[in-house]
Every structure is written in C-alpha cells, then in structure tokens.
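I'd like to ask some things about the structure below.
With one protein chain removed, the remaining protein chains of the complex are shown where they sit.
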Amino acid sequence: MAIVFEKPHALTDVPTHYCPGCTHGIIHRLVAEVIDELGIEGKTIGVAPVGCSVLAYNYFSCDMVEAPHGRAPAVATGLKRALPDRVVFSYQGDGDLAAIGTAETVHAATRGENITVIFVNNAIYGMTGGQMAPTTLPGQVTQTTPYGRDVKVAGNPIRVCEMLSTLDGVALAQRVSVDCVKNIRVAKKAIRKGFENQLNGRGYSIIEVISSCPTNWGLTPVEALDWLRENMLPYYPLGVYKDTSEEAKGNE
Amino acid sequence: MKGNEALAEAAIQAGCRHFFGYPITPQTEVAAYMAKRMPKIGGTYLQAESEVAAINMVLGAASAGVRALTSSSSPGISLKTEGISYIAGSDLPCVIINVQRGGPGLGGIQPSQADYWQATRAPGHGDLHILVFAPSTVQEMVDLVMDAFDLADLYRMPAMILADGALGQMMEPVEIKERPKRDLPEKTWAANGHENKRPHNIVNSLYLTPGDLEALVVERFKRYDVIKSKEQRSESYMADDAEIVVVAYGASSRVCKSAVKAARAEGIKAGLIRPITLWPFPADAMQAAAKTAKQFLTVEMSMGQMVDDVRLAVNGAVPVGFFGHTGGIIPSPAEVLGEIKKLAGGAK
Partner (left out) sequence: MAKMTVKADTCKGCGLCMTACPRKIIGFDRDKINSKGYHPAVLLDEEKCIGCAMCAQMCPDCAIIVER
C-alpha cells in the first residue's frame, strides 16, 4: 500500500489552535497543497491577518509576515513591490478584510496588485468571542447583535466578491465553500487559479471561502455546516464573479 | 535645493528604492520628487490610499529586507502610529519623515515643532522608542536621512526625521557627497522566500505568553541603552563658557543662533546647545553644560515639549526656562534675545 493522502509539506507540524471542526484548517491545507503542487514554497511569502487566523504564520512553512488588523493587503503590496519575482498571498477573515481593512482591500484590488487573497467568510468575529462581522447575516444572533442583526441599526452585510468584481484590477473573484468534499475540490481549483494568476502576472485574485464557526455559532461542527448551507449559501451564492483568464474567455 | 526635495534625493542616494506616501501639506514635495525620480531608477513610488496603508506598505517592504521610506506631516503621522508600533515590535528598519505643521487636529499648515512628544514619547502604542533626528539645515537633512537609514538597519528599528514646514520649504545649497558604505549586518531575518535553504522566517510582533513578550521588550530596551550611550548627537555653539544656555532644535535653533550671537555682542555670556538626535536625547551634553551654566532656556515652536527632556537631563541642577510660539509661528531672534536679556538681568 502507498500513502495517497497526508499533510502537505507547506504546512508545518505545529498543531493548530483552531476549535474542533473549524474550517480554517481545511482552507490552510488547500492553500498548502496548491503551494506544494506549484513547487513555490521557497519563493512564497504569506501575510497573516489579525483575527482567528492570526497565528497562521506558525502553520505555513513558507516565509510569513504578520500584519496589523486589516492591513494585510498593504503589507502584501509592500512585499510584492519589493520582491516582484516572489509569490505573495494574504489570508484574511471577514472583519479584517471587509471591515477594518476595506480601504486596503478595495485599493489593492483596483490597483490590480499582483497578489493572491484568501478571504475566509464565516459571518462572525471568532477570535474575540463571536461579535457581529461585516458579513453577519440579517437576523443572525451574535454577542453584539443579541436580538439578531437589525439591518436598520447595524446596516447590511457586504457581498465582497460582487463588490470587487466591478473593479478593473481584479483578475479573479470567486466564492467557494468548504462544507463538503465536492465544494472543497472546487475551492482548491479556485485557489490554484488564484496563485497561477499571480505567477502569470495577471493581477489581483480573491477567493472568498464560505466557512463555519461552530464555537461562536453555538453549533456542533456537523450542525454548523448544515447551518452554512441553509443560511449562508443563499445570501452568498457560490460562483465566479470575475475571471479574466483565457480559459474563462473561451467559455463565454 | 528645497528642503523637502533634499530629503527625497538623500533617501535615493542612501539606496532607498521604495517610497510609499500620501499627499499632505507641507511635505508633498517629497512625494512629488519621488514620483518623478523613482520610475527612472527602477524604484517604486506608490501613492497609497491612506497614511495607514502607506506605513503598512513600508512594513511589507521592510519585511522583505529593502530600504523603505514614507513621509508625511503631523496629522498623517498620527495615522501612521499604528504601523510604526508594529514595525518597532517586529524589529524592522525603516525611515519616516515628519515635516511638522501646527496641531492638534487639522491644526494649520505652517511650521511647528509640536510633535516632539509624539516622536519621542509615543510614536505608537507599547514600550518602544524610535530614532529621531532633527535637521536644522537643508545640508543636514541630506546627511541625517543617510544616517537614519544606516542606524535603522544597524539597530533594526524605525528612524524618524523630525523636520518642520520651514525647513521643508527652505532653499539652500547642498552637497551630496559619496559616503563610505557602512558595515551593516546582513538581513538574515527578512521574509523574502526561503528557497528551501533555511527554516521559514516569521516577521511578527505577537507574543501571547507574557514572559516571552517581557523578555523580548527587555532585550529591545538593552539595545536602546546601547543607542543612548553611543548615538547621542548635538551641536554646541558658544556654550563652553556660557552662563545662559539656550536649547533649541530644527528651525527654531537657527533663530536662537542669531539671538545668541547678538547677546554675545552685548556682552552676555550666552550659548546654544542644539540637539541633533531627539531620541536618544543628548542628555550628556546638557549635563556637561549644567556644570557651568546658571540658567537654561529652551526655545520651541510649541507650548514646550522638549523642555521636559532638558529638565530631566539637568535634574534640578539649574533652572530651565521656556520660550516659544505655537500654531505655526516662528519665534523671532529679537524675541529670543529679549528672553536672554531678561535672564541675564535676573542672573546678575
């Protein structure tokens, strides 16, 4: 018998601090598998955010930089401008990317900054204990929306891929999910495309991954994925929102 | 050459090829000069979406191991303090220029020295210092920018050029001399791709275990002690036998030099100590002068900020007075002379 599946090399042996059933672990692995497959670990620099995945710098085997909250796109920009031949990716949560870091995100995207952005949307602030995120659904109960998100008070959630897909600098904006094996395979393909775009100098790629937070949603890991399918996917439809690749043009 | 342009050219001469900025008066010529020059020499000029983004682009470029620069004026520096703290906490070198204007708030656009406290006390949250240089001529702007890059690399920390609107707009002849390259440590810590030849580098300022964080900060403060003992700089003008020692930096020191000269002409034993480094503060020079002086007078374009450091340095040995203007007004030589005369009268 031969080993057909094990931990990718681009992940370190450090055990993650993520809660049981947290899908960050799946997304980390997909990014690492893509880095392995493209053979780019030695020339990749990752940028970790502030949020649940703040310690991502311990988990990826490539060089890593930990950015201030929301500033990962600016830090990635500085890295990429200094090292144009290297591969630079940021890994950011919804609060980091779509609240405190919205300006950095929109401008890195519109500049067509040649980076790859992994955006983990789980509709909640995990690290601080379950407060409302910019992507928290209308009516969703969190620590800071105890009666459910009232859009008259708290405003509406942001659909990031839709918003960014209007910008000329964006090469790829795709929303995927990791709730089941089928979707995980699609997610990996999208992440791979995001990295390939960068290697081909195509500009800014964002892969939004709909993710779960069993702990702060107050559900078991299995229930959380059911909740994701029933509530998040209708509000955040999966799919390609922008793709400028040759292959996509062929499909038009 | 105009002060702001001299700052920019000096950075280029120092090997800086990455500038990230955001327009704000009265430093905008720094950015404009970089926008013109960088594309011609294969460098990066990038106008960021905000001061916050600009300093974080500096963080990214510094992490990659290159010399990076940002420049701004007072309100913009306030926005950069987040990034400065992270850069200091990640032991990264970079240079930040502050061409000061009046504050607080939007304040005004005229020259000021009211960011002394910010630069030397709280350039960001947490236990930290940054190197702070205070040029008083356009030539010194050139020289200190080059020194700032070298010392930032040597000590792995941010360095600030604390200028003001008057110096930034001033035209003076400058000479950009070829300097011998300083022997600096290799940036083995840079996150620039490990090429499968070394373990992965992590640039980070997060330490969740209190003991780890304390140990790191204590190590950093030991480095600060070395800097305090080795890098204090000041200029002394007629201060050796002075009974009245004026202390001023930057644009106000130029005014004070004229006032001291005029006082000497009237037979008053006045002198000037001009701090060139504001952090580390040249406390040794103050203490030496306090042995013979009867009175110190600190002159600033603020309500009196550096005067705190002068008082700490002389530690009660001599009285330390203050004179200044704020809001964008530069004290006149006649005003400073008047203050010196008042003290000379009192000293008699």
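Miscellaneous remarks
Note that the chains take the letters A and B in the order they are written out, and that residue 1 is the start of every chain.
Assume a contact is a pair of C-beta atoms (placed from the backbone, for glycine too) under 8 Å apart; a residue touches a chain by one contact, two chains touch by 3 or more.
This is a predicted model, so every value here is computed, not measured.
Among the displayed chains, contact with the absent chain in the complete complex occurs for A. Within the complete assembly, A:220 is the residue of A:143, A:166, A:200 or A:220 that touches the hidden chain.
Residues of chain A in contact with the chain left out of this view: 1-8, 11, 15-16, 18-26, 29, 180-181, 184-185, 214, 220-222, 225.
Quick note on the criterion: only the chains that are shown with their structure count from here on.
Interface residues of chain B, counted against chain A in their complex, comprise 18, 20, 44, 46, 48-50, 52-54, 56-66, 68, 82-83, 86, 90, 191-197, 200-206. Per the touch definition, chain A reaches chain B in the complex via residues 12, 41-45, 47, 54-55, 57-58, 60-68, 71, 73-83, 86, 103-104, 106-107.
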